[in-house]
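Below is one structure. I have some questions about it.
Only one protein chain is missing from this complex, and each of the others stays in its spot.
Naming follows writing order (A and B), and every chain is counted from residue 1.
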Amino acid sequence: MTLTKNRNRRVSGAPRPARLGRLFTGLIFVFLYAPIFVMIVFSFNDAKSRTLWSGFTTRWYAELLEDTTILNSLYTTLSVAVLSALIATVVGTAAAIGIHVMRGPRRTVMLNLNNIPVVSPDIITGVSLRMLFVALLGFLAIFGLNFRLGFGTLLLSHITFCIPYVILSVLPKLSQMGKHIYEAALDLGATPRRALGRVVLPEILPGVISGALISFTLSIDDFLISYFTAGNTSQTLPMVVYAMTRKRLSPKINALSTLMFVSVLALLILINVFQARQDKKRRQGDTAKTRL
Amino acid sequence: MKKTAIAVTAALLLAAALPGCASLGGSVSPGGSVSPGEQTPLMGLEAYLDAYPNIQDGPLYGTSINVNNWGEYLDESLNRDFRELTGVTVNYGFFETNEKLYSSIRTGGSSYDVIFPSDYMIGLLIEENLLLPIDTDLLGNYPYIMDDYKNTDYDPGNRYSVPYMSGTVGLIYNKAYVTEPVDSWALLFDPQYRGQILMFDNPRDAAGIALKMLGKSFNTTDEDDIRAAFDLLAGQKPIVQAYVMDQIYDKLESGEALIGPYYAGDAIIMMEENEDLVFVHPREGMNMFIDALCIPASSENTAGAYLYIDFMCSTEAGLRNLEVTGYTTPLQNVFDELDDEVREDPLMYPPDEVMARGEVFLNLPESTRALYNDLWSKLLSE
Partner (left out) sequence: MSRRLALPYAFWMALFVVAPLVIVLFYALTTEAGGFGLENFIKLQVYVPVFLRSLWLAFIATVLCLLIGYPAAYILSRETPSVQNSAILLMMLPMWMNFLLRTYAWMSILEDQGLINNLLRSLRLPALNMINTQGAVVLGMVYNYLPFMILPIFTIIQKIPPSMTEAAQDLGANSRRVFRRVVFPLSLPGVLSGVTMVFVPSVSTFVISKLLGGGKQLLLGDLIEMQFLGGAYNLHLGSMISIVMMLIVLAGIQIMNRFGSREEVALP
């Protein structure tokens, strides 16, 4: 997220990219967008074929909007993403503050543990969480508590793989802050809780927000971990897409891609406009405090 | 903190290690949480509708059942109709192969109310106590099941399964490119068609073809025979374009691939899309299968499952399911409604001399199943 902020700088002293360089980056964009372009075009194709054009239609969109499986999965995906981003942000921010004041081996252990979900391949996170949940559910069943893999386990898994990213984006803000701010607040008579809420939190807020956004994005995009932990009652959109690729083809999948592309595009434009306005306001507000 | 962590992990390890209870599907303790199945007496659809003429009064109103089926194997609008009729929502999911269905059920953690496994898999699921017995006396439409489908090898007396469809496996090819006369599985092994051949993405069907090529039974437990079959498949791998299940529809319909083995009922659908496709029952012999409706032991809405199974045996559901698939119905009521043209279709109702070449898959002993798993992973790994 921070990448989109208007903070980018040119490596000065170096010459502007030559035409060849521009051509090269242009080709990369062609590569990145070619399949998306193909999907968009063929989402309007009248025939079922993915490669032969036979006329314009919007019926795949109509069919898509009637497909309750897809609509339900969209709802599941969004609820899991919102909830997991919220919970991961709260738990992760608290943990980051806790880790920030830790010293010595305790801190090292926490940071190393935090890195496990970040560096381990998704499939291992998914498989291991599945094993855990199955064992836990079996354990609970001994006491007559019958739970199943479903929305709950899906949410727990998403929170688990999101928290480390919140911590990683909050910790740097905490070290930038300098501890005297918090101490000064205490000296001035603030209770620790008040000092935390009124002084520390505003300081680290950008890190908290970017942590929440990263969590939201990761959760929406995740397929592998959901695939292993969701069971058969809750399905996220990526899981439905996977099932669609394993079945008889329906151009609905192209319509779905197009809609996703358009909404993501709209969202990004919105965020950027919003950020540009925020930046402007900030610059007008305190011209004295130049960032970076 | 450290100590608590150790305690928690220890408890978890214990749970994982406890025999059977942790990782197996059948771990639901009876008398635990209240499930509709325990409250509602099990009954067939008609009895239920008679007992609760107003659907909102029915005890199952607002509940749901988890149904897992093969893709393209049911008229999916029936699920909506079922909900409108009974108030029971159908969570409809898919499995690609019997083996994958087994993996999901065996690992546990999920509840399934109705599944559609094939014969040999039903045998295995029964053997491992993963199915609930079905009281067919309660199903109003069960008497329509033809006698040939009762008392099967995989489930004597149909104690655990209600037949859904039956069919045969055969070879599909594109006659615009394959012009020679075809009557043998050997076409799948012909290097002339390198890169144009599709193959089953499941061990039993794939190895079955190889076993028939070698003149063996599908159900051999002879290790040498099975190894020889997988060797044949390994030799075939370089000319195979892809290992597929339902992806075969697109690939054959569009001409992306020219040859592939699949189920006759699906072949009929493909042939409607692409007129160049031809289906044959190879002379070496082929699989005849019965897929049936079963209730897994993990079912939490068994009463709902009974209603659904009975619904699927009704004349209307049966006919509509035959509209979207090209399989053979075990239901007399549905068969009686069919046109003569359909009843004489050699793909849906192959003549006796073809059926004489057919063989069913039986559940294999555990050591043979383990051998299949090993050889199958190995085949795809190389």
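Here is the rule we go by: a residue touches a chain if its C-beta (ideal position, glycine included) is under 8 Å from a C-beta of that chain, and two chains touch if they have at least 3 such contacts.
As the structure is a prediction and not an experimental result, all values here were calculated from the model.
Trainee: Just one of A:21, A:144, A:172 or A:202 touches the chain that is missing; which is it?
Mentor: Final answer for the missing-chain contact: A:21.
Trainee: For the chain left off this view, which of B:201, B:246 or B:266 is in contact with it?
Mentor: Missing-chain contact among the listed residues: B:201.
Trainee: One chain isn't shown here. Among B:77, B:129, B:221 or B:377, which residue touches it?
Mentor: Among B:77, B:129, B:221 or B:377, only B:377 touches the chain that is not shown.
Trainee: Under the stated touch rule, tell me which residues of chain A contact the chain that is not displayed.
Mentor: Residues touching the hidden chain, for chain A, are 3-4, 6, 8-17, 21-22, 24-25, 28-29, 31-36, 38-39, 42, 50-52, 91-92, 94-102, 106, 110, 113-114, 116-117, 119-125, 127-132, 135, 156-157, 159-160, 163, 167, 179, 182, 192, 196, 200, 217, 220-221, 223-224, 227-228, 237-238, 241-242, 245, 253-254, 256-257, 260-261, 264-265, 267-268, 272.
Trainee: At which residues does chain B meet the chain that is not included here?
Mentor: Within chain B, the residues that touch the unshown chain are 1, 4-5, 8-9, 12-13, 16-17, 23, 97, 99-100, 102-104, 106-107, 195, 201-203, 237, 240-244, 254-256, 373-374, 376-378, 380-382.
The definition used in the following text is that only the chains that are shown with their structure count from here on.
Trainee: Find the geometric centre of each of chain A and chain B from their Cα atoms only, then give the gap between the two centres in Å, rounded to an integer.
Mentor: Here chain A and chain B have centroids separated by 37 Å.
Trainee: Residue numbers of chain A touching chain B in their complex, please.
Mentor: Touch list, chain A to chain B: 49-51, 69, 130-139, 141-142, 144-146, 148-150, 153, 231-233, 235, 243, 245-249.
Trainee: Chain A touches which residues of chain B in the complex?
Mentor: 11-12, 14-16, 18, 21-24, 27-29, 31-33, 35, 66, 68, 71-72, 91-94, 96, 104, 107-112, 245-247, 249-250, 254, 300
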